[in-house]
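Sharing a structure with you now.
Every protein chain of the complex appears in place save one, which is left out.
Then we have chain A:
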Amino acid sequence: MNLGFVVGVFGVLILSHAAYSTIQYRGLLKIMEEEFSRPPMNVIVELIIGLALCMWAALTFPGKFLSIHPDSDENRAVSLPDNSEFMIFNHRGRLFPPQIDMKF
């Protein structure tokens, strides 16, 4: 869909390729009858790259942070009440001078 998703899929593909390389490496070790201590260097590099890509995707794909201050510039007009149809303004209060400077 967007860039974060593509980067995440790419990171997962790199990780699965690293897993496959490790399986092949273990097969090789079984033939040579050696112990498995850690994956080979290229697999570790692949894993670090995959982790970095997935981390970047996990921080950008789920969505942005929205500000929670009630009077910041991007939270305007979100607090219209649901019963605004029932409100009337043609009462005695219309004779008061406005005291609060409201943002419209």
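Note that in this section a contact is a pair of C-beta atoms (placed from the backbone, for glycine too) under 8 Å apart; a residue touches a chain by one contact, two chains touch by 3 or more; residues count from 1.
Going forward, contacts and distances are computed from a predicted model.
**Student:** Using the UniProt record as the reference, specify the protein name of the hidden chain from among "ER membrane protein complex subunit 6", "Exosome complex exonuclease RRP44", "Histidine-containing phosphotransfer protein" or "DNA-directed RNA polymerase subunit".
**Tutor:** Options "ER membrane protein complex subunit 6", "Exosome complex exonuclease RRP44", "Histidine-containing phosphotransfer protein" or "DNA-directed RNA polymerase subunit" narrow down to "ER membrane protein complex subunit 6" for the missing chain.
**Student:** Spell out the interface residues on chain A facing the chain that's missing from view.
**Tutor:** Touching the missing chain: residues 8, 11-12, 15, 18-19, 22-23, 26, 36, 38-39, 43-44, 47, 50-51, 54-55, 57-59, 62-72, 75, 78, 99-101.
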